[in-house]
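Before anything else, here's the structure in question.
Note that this complex is displayed minus one protein chain, with the remaining chains in position.
Letters are used for the chains, namely A, B, C, D, E, F and G, taken in the order the chains are written, and counting of residues starts over at 1 for each.
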Amino acid sequence: MSEFKLDLERTARIGFGEAIYCAGKSAAQVGAILESDPARSLLLTRLDAAKFDALPTPVRSRLDWDPVSQTAWQGDPAPVAGHSGPRIAIVTAGTSDVPVAREAARTLRFSGHDSTEIVDVGVAGLWRLLDRVEELRRHEVVIVVAGMDAALPSVIGGLVPGVVIAVPTSVGYGVAAGGRAGLDAILASCSPGVTVVNIDNGYGGACAALRVLNAMTRLSKDHSS
Amino acid sequence: MSEFKLDLERTARIGFGEAIYCAGKSAAQVGAILESDPARSLLLTRLDAAKFDALPTPVRSRLDWDPVSQTAWQGDPAPVAGHSGPRIAIVTAGTSDVPVAREAARTLRFSGHDSTEIVDVGVAGLWRLLDRVEELRRHEVVIVVAGMDAALPSVIGGLVPGVVIAVPTSVGYGVAAGGRAGLDAILASCSPGVTVVNIDNGYGGACAALRVLNAMTRLSKDHSS
Amino acid sequence: MSEFKLDLERTARIGFGEAIYCAGKSAAQVGAILESDPARSLLLTRLDAAKFDALPTPVRSRLDWDPVSQTAWQGDPAPVAGHSGPRIAIVTAGTSDVPVAREAARTLRFSGHDSTEIVDVGVAGLWRLLDRVEELRRHEVVIVVAGMDAALPSVIGGLVPGVVIAVPTSVGYGVAAGGRAGLDAILASCSPGVTVVNIDNGYGGACAALRVLNAMTRLSKDHSS
Amino acid sequence: MSEFKLDLERTARIGFGEAIYCAGKSAAQVGAILESDPARSLLLTRLDAAKFDALPTPVRSRLDWDPVSQTAWQGDPAPVAGHSGPRIAIVTAGTSDVPVAREAARTLRFSGHDSTEIVDVGVAGLWRLLDRVEELRRHEVVIVVAGMDAALPSVIGGLVPGVVIAVPTSVGYGVAAGGRAGLDAILASCSPGVTVVNIDNGYGGACAALRVLNAMTRLSKDHSS
Amino acid sequence: MSEFKLDLERTARIGFGEAIYCAGKSAAQVGAILESDPARSLLLTRLDAAKFDALPTPVRSRLDWDPVSQTAWQGDPAPVAGHSGPRIAIVTAGTSDVPVAREAARTLRFSGHDSTEIVDVGVAGLWRLLDRVEELRRHEVVIVVAGMDAALPSVIGGLVPGVVIAVPTSVGYGVAAGGRAGLDAILASCSPGVTVVNIDNGYGGACAALRVLNAMTRLSKDHSS
Amino acid sequence: MSEFKLDLERTARIGFGEAIYCAGKSAAQVGAILESDPARSLLLTRLDAAKFDALPTPVRSRLDWDPVSQTAWQGDPAPVAGHSGPRIAIVTAGTSDVPVAREAARTLRFSGHDSTEIVDVGVAGLWRLLDRVEELRRHEVVIVVAGMDAALPSVIGGLVPGVVIAVPTSVGYGVAAGGRAGLDAILASCSPGVTVVNIDNGYGGACAALRVLNAMTRLSKDHSS
Amino acid sequence: MSEFKLDLERTARIGFGEAIYCAGKSAAQVGAILESDPARSLLLTRLDAAKFDALPTPVRSRLDWDPVSQTAWQGDPAPVAGHSGPRIAIVTAGTSDVPVAREAARTLRFSGHDSTEIVDVGVAGLWRLLDRVEELRRHEVVIVVAGMDAALPSVIGGLVPGVVIAVPTSVGYGVAAGGRAGLDAILASCSPGVTVVNIDNGYGGACAALRVLNAMTRLSKDHSS
Partner (left out) sequence: MSEFKLDLERTARIGFGEAIYCAGKSAAQVGAILESDPARSLLLTRLDAAKFDALPTPVRSRLDWDPVSQTAWQGDPAPVAGHSGPRIAIVTAGTSDVPVAREAARTLRFSGHDSTEIVDVGVAGLWRLLDRVEELRRHEVVIVVAGMDAALPSVIGGLVPGVVIAVPTSVGYGVAAGGRAGLDAILASCSPGVTVVNIDNGYGGACAALRVLNAMTRLSKDHSS
């Protein structure tokens, strides 16, 4: 019995392909998936160093692996579209949130989108953020990655007109351990229209952004046709 | 000491104005806010029948109040933009989710956007949903309102390419009471790129949609200029 | 068996007297306590309108009762000390947080301290707060009362040098209902040195401030002696 | 003091024998149980590789151990009954759910029942499931193993008439970590008559199926007698 | 927009029809559903006295309403099948669990099945239960309804060979309030093969039993054909 | 600064001495405490093998260490009082609960009391327990140690007249992981007069028994004097 | 079907009879139970004023009802044994804890035991407690009733040698609402041998005391025989 069925029609249905979530899979399972179709461009998430090292050499050598975000891709990512499309910013509250932010950035890059990264602008040092607000306001989509109290998405949500997608992280200790405190703070935000995805889900935040970008593209094509 | 400061610059900053959340305010407080600027168009949420009836007659007579969603507006809503813009669908899993869905619809209408409502298509009767999938796929934004197990956003997220904004509701009993079970199910969804707002927050779901719509409009203007 | 023992030595021990927490007591019990020593100055908290109205007329007529904060006092509050002492500000994120803030203000007033109230400056409209920062920075103690995501204490904690005592409120719905989300956000705050008391505990926030004020006074006396 | 009492009459009472749950026992304890009655057919669950390797060689050599499900049996399993009895399907939402599903399959096999395994048909790629619905509808019992949001049991519960036993798994991260989110989603399911067992309890799901199968057999014997 | 879509094909798909869950619907909505098809046999659950009394007289007079279980049906229930089929017992731990048990009994009766009710045999007085064990062992399906610590399903699960479906109730106070303690105890049961449905979900427990009964009937037909 | 203050008067105040809880202390700290008073009889709990092995040899050689319960004592335990005093039973639901039960037994032995251990009599095999009920009824104190659903204390509480002290354990997985489910089940027990201590707290269960035993002895002395 | 089975042999088994827990029963059900055996002495708990008033007059007139504890008894309580037996104290932290304490006192009185009540000695005013410690140390059993942070059982547990049974109450707000905070504090107590029963369970605390008292009596009889 094969234990994995790649959802080949996903791109046709929702606009981007299935990624391989490696956390619950053995190196052998990941290797088998990649070997089953070596020519296919595939994104892998949660591929830690030990599992990456345990992949068969031919498979591993085909991968572009990033240790910070623990993402990799097989084959070529989509080409970047150019400069006239929507702009995406990825903002982090702290240094420890960078791995999750990078997972989002790599997911977007794999789909052909660059993004602006702005790191370590948490609300404890508010002016670091205020210095960048005008820049942020020019982005159509802002992904905000924050752990601990996750006050940053609320503050940004009150300052920028773009789509705000918050990604809470599990960074923190005590009541913040695991990320529930930050997640709930975002959900309870008094800044209207801030949306959220699961804790540490940089991939999901990027996919939410891709839905926005793709909808913009489709709408634009409808109009020009 | 005045206890309320209307955030008058909010529209300039984020693209839509502040709504009056009436749940934590007395009828006297709500009345005072409305009387302070009777010419201003204002949206009110969570205005239940008892509080609406307790408003001073001149104030109450200026309101367009909807008992299902417990929303009202003073003054004229924004005119509907026409048919060439992005399309928004609002889907509910059950009949009991309709008040929250209607809060979203009314918020969008107040800002000048119509929406398509599709109700009672929960996954227990999957074909009711599948009959509408092609229609749903033509909408740029889909707001999915669901209580109990909230499986509907996951299923829709795997079927449509548009922006999917889930609004969990507090509909249900036992482990579903209060809405946390549904909220967590959405956050844990295996369908990528589904975002979520707070439980019963139809207003927030609509605001998230407004951010997408406004970003599309701004981008479109940038290109045509 | 008498069911209540007033802790008469509390002021000697900790610097302020015992308040009567009326929520768990019947009007009869509250009345009996007040009648047992009608000449004593006493602060009462959580005395709602129904219980106040149910008090015997002679008792009720001796009370200075405030309907917003549901506090009352029997006898004279302490005289206000004058203008050379420490300054206390009480800030609220929203209009719905005012009753808790007022409980703090009344507790301070009963002990002889005025306070500056600044309301409805939540982070969704950040400039409302930034306009007051310089003023806030001149206060030795800042009590911050906030519900929902309670991002305000984090932001203030990063901007002012004074003692910051946060009071989360139960204002909100969904994940914010009951106040736990806001409480946890404050505890997880990335702004160092922000302390917190129980949800809706305006009285406790004021007592924490009294400890600071009294310590300042004692220290000052030590030095001048 | 002997620390283990095998419940020898369990089969007579409830229709199937006691399994040895190895997670809370040392290799020495597991070995002692097996050596106490080497001729008895016994099922072992949660026997990981390290504990299996630490068993005394004679004991280990008598075991049929499966590394995926971490189950083993000593002695012969019951013979498979043939093709006229009730049919059992085991369905998983994802690849990571396979170990739990295999625990169920092995438990059933030990008791003399084959089962149909259908893997990786989670709702994010709904057509993978819909392709198998007609097949699923022909099974008297369907065990559904799902982690993360566990939307699959709800969807299957609305499509098939058979007994649906859901087994939530601890697969997932963030709000899904530990499996509570999926468990609650199943309990809150709007599809009527879906039952559930503890998180990761493949053994329990199989035992619930055995109760159904045995009841069918007893009823059938009653009628033919 | 009609806010309710009856899932008319449900019986064909899963073997029993959709019930009207009245808790989240107004009397007007319930009345409209019933008036839309007055000839159809329909089961209603969670129809409390106030809502029942508020129904239009013609609708109300067509209903067979039971105040204990707050269930009702319009039209005729299915005829009881006779005495050769599977036997169902419904057991409660305490008197306070009877309303939930009765909801299950009424749901079964509506579908053409009688059941044996055994009440108030909680484990604090174990002999009350042991006196009935032999009788219980002759039932193919045992629905166990229990609040507080819900130890009863564990004990019964170890004593009878039939299908055991547990329904935890919200009966209790302190840690038992709401029913989570009992639900978790059942899920953690050391008696194998006990399944569970949502708290207070007598209807769901009965539907789970119907799945078993229907599977038995289909299998029996297959064999005799 | 010395970081440990032995509470030397504890025996005089409450009837038994302070035990050294080793879990939060380093081997160096444990060693220093023991070396500070080598002639004193001391009980140590939660002393795992690694920490025991890391103690200085002279200290280690003075200890009577038990690997199952991870307890040890320095010096001589109190002599066992003889056979006319109260009888104590320690009962476990499963094999995995034995370490906690042994911690209780060792604590009692250190204080001069033997106890009867009855293991693996969980309610899934009820007759194993019923066979011992008459014996249990002759004990003045019954300590019941149980994990998972912890139904055993409820059942025993309904069958014996003695003092019942329940000790929930963290044995279990899924909803039982950590022991909260079992703890809550005991607290919610319908068997009156069952008391409980913290999860895995065999030491605490024994101390509660010591309070009963000591009270009996004091009362007996009062009467005979 | 009769919905209530009085456990008539309970006194023979465990030493005290079954009480009627009225919270989950209608006045009609309570009345029927009492009328079924009007000559039997019976204790009733959680019988609030409304339910008491709704009882049939002949039943109500046979009851000794106490409004503070909401307990009642039919028939005569057991005679008080005299002064040579064990002494029981009931201590409360605050005035609001008195109803729960009184439930315990009335339960003991119904079984023939007087008790000493000491109220309002919470740790905020420690000297109120310290003044009574010598008196408390002379009691064989101390029931401690406390809400909010429930620090009182820890403090008493470190000061007295008797059996300490803690009853947490639901008194409090914010994190203390419902009583879980106090319950957990007691379970986590650093004072060894403090046991606990469910929140607000004064009846259970008294039953635990009865088990101790009865064991003392049985042991004493054994010795004198």
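Heads up, the rule we're going with is that contacts are C-beta pairs under 8 Å (C-beta built on N, C-alpha and C of every residue); 3 or more make two chains touch, one makes a residue touch a chain.
Keep in mind it's a predicted model, so treat the numbers as computed, not measured.
J.: Given the contact rule set out at the top, which of the displayed chains would the hidden chain touch in the full complex?
T.: Touch partners of the hidden chain, whole complex considered, are A, C, F, G.
J.: Looking at G:Asp7, G:Glu117, G:Asp149 or G:Asp200, which makes contact with the chain not pictured?
T.: Candidates G:Asp7, G:Glu117, G:Asp149 or G:Asp200; residue touching the omitted chain: G:Asp149.
J.: Pick from F:Thr95, F:Ser111, F:Ser154 or F:Ser170: which residue touches the chain that isn't shown?
T.: Here the residue in touch with the unshown chain is F:Ser170.
J.: For the full complex, which residue in C:Phe16, C:Phe52 or C:Tyr173 touches the chain that was left out?
T.: Answer from the full complex: C:Phe16 touches the omitted chain.
J.: For chain G, which residues reach the chain that was dropped from this view?
T.: Counting over the whole complex, chain G touches the hidden chain at residues 93-94, 122-126, 148-151, 154-155, 157-159, 172, 174-176, 180-182, 184-192.
J.: Provide the residue numbers of chain F that touch the chain removed from this figure.
T.: Chain F touches the chain not shown through residues 1-5, 7, 9-10, 18, 23-25, 29, 168, 170, 178-180, 183, 198-201.
J.: Using the touch rule from the top, list residues of chain C that touch the missing partner.
T.: 10, 13-16, 19, 84, 86, 140-141, 157-165, 183, 187-189, 191-199, 203-204, 206-212, 214-216, 218-220, 223
Operating definition for what follows: only the chains that are shown with their structure count from here on.
J.: Could you tell me which pair, E-G or D-E, is linked by more C-beta pairs in contact?
T.: Per the contact counts, D-E leads.
J.: Out of C-G, A-C or D-E, find the interface that copies B-C, where copy means more than half of the contact pairs are identical.
T.: C-G
J.: In whole angstrom, what separates the CA-based centres of chain A and chain F?
T.: So the centroids are 51 Å from each other.
J.: In chain A, what residues contact two or more other chains?
T.: Touching at least two other chains: 10, 157-159, 180, 183, 187-189, 191-192, 198-199.
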